[in-house]
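Quick one: this structure, given as structure tokens, is what I'll be asking you about.
All protein chains but one are shown in place.
And then subunit A:
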């Protein structure tokens, strides 16, 4: 890469545009898988606790990492929607707990009472309305908060890693799946545009704008448009080499299928064996391992039939290791119960008391936040240069 004069030039431009690169580190995008490992590990860690202090700490860490390491791309602006979703989750949980009241014990703090709605006998298990206690609401809120935190972790991964680049790391055998997703992502906005255009054109004919007939007037042209467009896209992809046959023979294809099927069976059996204590031990880890090996072999073999390379593959370097291990380490620390009382992770609300902040888990979560400065700074947004309408000849002659 450094042998090319272009790489040097662009790198210079990038550093010049970002003053806060910290001197030496070049801005680049982190491998999407590193962000996913980090986020999923953090989500796993979150699943261990419903201590609100720890959960708020997680949210703060997510907020910090996203603010410092997200790009200006359209998909990187979506974190607030995950926050809205998280808030909705908490709200729904609290409201449900209040409405489907579970009654209260004498120790509970009475908060307010909803009108009690008598339920029929066959529905006796569930009570509608009635007194609502502070404890019930608090436990619902912390439960909701935990779920919300996990949602935000996934949202952070989607915000920090380009989803399309993430799809590119799919094994070769699943390449078609990735392409289908990528194409549908780019076609969706075109479809919306097409609907808007046709809906606007409806007024020109003074056609109905409401009702079934109007729907037909919009759906038919849009679908015809979409069909023609996808045919043209398919033709374009075909002429650009999509789906070139690799070295696959019918035999290897059958073998791939068999391997994948057996592997899946092994994985299912293994999961069952692990979760059910009464199952024979052979069904647990050994079956899981055998299943994974078979699946991997199938994917490898299937991947061989597609011959394809990746443009500017994301490197996996120190920063990727660092970010991924930050996440994994914090998850491990929350699972091993070392150096702190496990009860502190799930503080009891009986008796009602302010939760304590256990030191080790808090440090573990802060450690995950270290990803914020371990990851390289993102590439700065490209300056929206005014379109250059003409082709300048002399400059390019030298390079040709």
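Throughout what follows, contacts are C-beta pairs under 8 Å (C-beta built on N, C-alpha and C of every residue); 3 or more make two chains touch, one makes a residue touch a chain; residues count from 1.
The working rule: contacts and distances are computed from a predicted model.
Engineer: Quick one: the chain not pictured, UniProt calls it what, "Cobalt ABC transporter ATP-binding protein", "Aspartyl/glutamyl-tRNA(Asn/Gln) amidotransferase subunit B", "Potassium-transporting ATPase KdpC subunit" or "Formate dehydrogenase subunit gamma"?
Structural biologist: The missing chain's protein name, per its UniProt entry, is "Cobalt ABC transporter ATP-binding protein".
Engineer: In the complete assembly, which of A:25, A:116 or A:232 touches the absent chain?
Structural biologist: A:232
Engineer: In the complete assembly, which of A:33, A:183, A:322 or A:367 touches the absent chain?
Structural biologist: Selected residue, touching the omitted chain: A:183.
Engineer: Please output the residues of subunit A touching the missing chain, sorted low to high.
Structural biologist: 1, 4, 6-7, 74, 164, 179, 182-183, 186, 189-190, 197-198, 200-207, 209, 216-218, 220-221, 224-225, 229, 232-245, 307-313, 379, 382, 385, 387-393, 395-396, 399-400
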